[in-house]
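Here the structure comes first, spelled out in structure tokens, and everything after it is commentary.
All protein chains of the complex are present and in place, except for one that has been dropped.
Per-chain numbering from 1; labels A, B and C assigned in written order.
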Amino acid sequence: MAITHAIASGMGGMRTAGDLVARMQMTRGMRIKEAKEYVARKLSVSVTDLSDPFRMTEIRDELGIGLVTPLPGRPMGMEAKFRIAEILGIKINCVNKFKKKANIDR
Amino acid sequence: MPKILTRMGDGFLAEVSEGELRKDLEEGTKDAAERAKVPPLNEDELRHLYDIYRSSAKFTSVDIGDEVVLTYDAGTLKIRRVGIDVGRIHALQIYERLLGADTMELAHVDYSYKAVKPIVGNEQPILEQALLTSTIPLFYGAMPNLGIYSQPDGPVPNASELMPMGKIAEARAAQEEAVELAVKDMVYVGSAMYESGADGINFDTTGAAGDPDFLATLRASKILKAKYPDLCVELGMAGEFILGMHGRLEFEGVRLAGLYPHEQVKLAQSAGVSIFGPVVNTNTSKSCAWNIARAITFIKPCVANATIPVHANMGMGVGGAPVVDNPPTDAISRASKAMVEIGRLDGL
Amino acid sequence: MGKILTRMGDGFLSEMTEGELQKDIEEGTQDAADRAGVPPLSADELKHLFDIYHSPAKFVSVEPGNEIVLSFDAGTLKLQRLGINTGRIHNIQIMERALGADTMEMGHIDYSYKAVKPIVGDEQQEFEQALLVSTLPLFYGAMPNLAIYSQPDGPVANSAELLPLGKIAESRVAQEEAVELAVKDMVYVGSAMYESGADGINFDTTGAAGDPDFLATLRVTKILKEKYPEMCIELGMAGEFILGMHGKLEFEGVRLAGLYPHEQVKLAQKAGVTIFGPTVNTNTSRSCAWNIARAITFIKPCVANATIPVHANMGMGVGGAPVVDNPPTDAISRASKAMVEIGRLDGL
Partner (left out) sequence: MAITHAIASGMGGMRTAGDLVARMQMTRGMRIGEAKAYVAQKLSVPVQDLADPVRMAEVRDDLDLGLVRSLPHRVKGIDAKFRIAEVLGIGINCVNRFRGRVGKKFK
């Protein structure tokens, strides 16, 4: 079920920019079009690039926002979310909690 | 005239002629339009639906560039249900890295806020660890599930036992008590999970126990949003129509019983919901084409009325997907494409 | 005279003289003997205890040949509680292959039969897979946990609220109702797990809610053993003394309130229990030596009265083990050796 929807109409999560567009819906209540345009602008790419896994792998690697295949030395998990919050200009709940716990809440 | 291979709402393969397919689509949209008093799909939309369901391809999809984001109800449970013995953090990683999920949800096997309350302290460390190792947005989700507040499982008298005895007032009082208790539990668990770092809270299958279920969830959403303005609340429904189990309950002056998706979304918005998930149930004795035409007719005006993102429920037995545990990709991919392209959705 | 390093019941390290140690052991056994009306430990036994607790070794153990078998309450949960993100089948394999467990138990995170009932199908599916890939005997376990049958969590009136109001009769009725419901749930879940192939069913922390809790479990045991004569039932207790929350409840003519382990075991045998697990709680303000002398004094006559195997509970805060989440091996190994060698147990 999940796989079929993901292939038929899903953005592709971390393979592309699906998680980033989802974050704009979740944090700013943006509709799909607005959310995609916002993310494209922040990443300095075209909206079409957002669902292209080839292009997005390059972009995600350059920006350090997490790759679906985690390569050594690249940001992943919490590290990637620090950068996502910064690049998209949004608050991510667990990132803020982490900063508090690690005493880097500035 | 060649036959078209299609499926019934129970998943069985069936053959229809072009005329039968067209008729099914027209009747499906008409059924929804009459019930919810919304416009039926127009000629262009029906034509587009016809093309999607007429295709002989095993798999179909939206056009490049039209993709939407997906949220998942009962997220980690789906891996457990198929008997894969991994921890829930592994399940999240499988979704994130293997299945390309845009978001994911951590869930307890009982999938009810009431059942989570006594073990919330066990759930929080798992969520906190999951957040450290995952990148995609993470929900914590469960059902309001007002049914389990009734005796003999829960504390309040059983409304469905009182009703047939003619004890209408007592049944209503019991449901109102259940609402109070459920609001408490949902706020308690939702707060705990947000405090642990969750990106969002999902109230799934809302309205399963009728209008009291919907009311409790709207109230819990409002309280949580007032408490945590940055919290993302997703509210997913149980069916297209709010069952009037109580009949008189209102939220901000609007009677809940009998509301359809395009009316439900307005209340969800005023309760502060961030993402709304409308549901249309599948009729197993009608074709998938009939069901999807009907589903989109309900969902389209809901999307039009919305100022927040709308993610239609497209799981087993809802949103034109057949009622079958092992879903056929032909039927799901057609429903997926049709719903996104004609329903103009923000996600599924 | 050298100082002896020992621990208090709350886990804190403390020093005592030989005379203080001797005194603690004597007082501990006397306390238990007075309460339960059983003989205190003999001079030889006290001497043996003194030697065990006098030893400066970090770790002590039984002599080769005196080993016993271990059963585990809350088995798979222990790894989950530590935040190790493995599935429960993995946990069983870790216990079987990495930690040398003699038996193992699968448990649901809420660890109550009532909470398992609605998800028993999910539990069976996983349990059946666990049986295919493990070799050691596998229990399914949970608590009778009668307290969660009370409002606002459960269906019956809350006796702890009724008692202070002087509503003694109403409070008793509520507890009797809870017994009926708990019996149903335990029989339902126990049968399902046995039908899935369980080697045994564990009723853990029995009596936590007093005499109604103990009564429900004895009745369930009797029903299950009649239904499945081959079934192994382990009944583990919550404390040394059956609290008279009701006060008048009886099983086969014996009043339950106030029973000590040597009396509890007789009823357990009558009900058809296969393995009995007596418990003695730890007093945090007394030394571990005082606590173990007291615990063994309660347990020894229980073992003597038993015709079935006895596995004393030796987890956190019971059986002379200090009340601390991260248990010090010096204290646990001393309690382990003392309980087995002097208590003459069949297992822990």
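The working rule: a residue touches a chain if its C-beta (ideal position, glycine included) is under 8 Å from a C-beta of that chain, and two chains touch if they have at least 3 such contacts.
The structure displayed is predicted, hence computed values, not measured ones.
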Among the chains presented, those that the missing one touches: C
Omitted-chain contact residue, chosen from C:G11, C:G87, C:G200 or C:P261: C:G200
Given C:S71, C:N145 or C:T205, the one touching the chain that is not displayed: C:S71
For subunit C, the residues touching the chain missing from this view: 59-62, 64-72, 78, 95-97, 99-103, 128, 131-138, 194-200, 230-232, 274-275, 306-309, 314-316, 321, 327, 329, 332-333, 336-337, 339-340, 345-348
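By definition in this document, only the chains that are shown with their structure count from here on.
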Inter-chain centre distance, subunit B versus subunit C - centres from mean C-alpha coordinates, in Å: 44
Whole-Å gap separating subunit A and subunit B, where each centre is the average of the chain's CA atoms: 24
Distance from the mean Cα position of subunit C to that of subunit A, given in whole angstrom: 50
For subunit A, residues contacting two or more additional chains: none
Residues of subunit B whose C-beta touches two or more other chains: none
Subunit B contact footprint on subunit A (complex, rising order): 1-16, 18-19, 21-23, 25-27, 29-32, 35, 47-48, 51, 65-66, 68-70, 76-78, 80-81, 84, 91-94, 97-98
Residue ranges of subunit B touching subunit A (in the complex, touch as defined): 59-62, 64-72, 78, 95-97, 99-103, 128, 131-138, 194-200, 230-232, 274-275, 306-309, 314-316, 321, 327, 329, 332-333, 336-337, 339-340, 345-348
For the subunit C and subunit B complex, residues of the former touching the latter: 80-81, 83, 85-90, 108-110, 115, 118-119, 122, 125-126, 129, 148, 151-155, 181
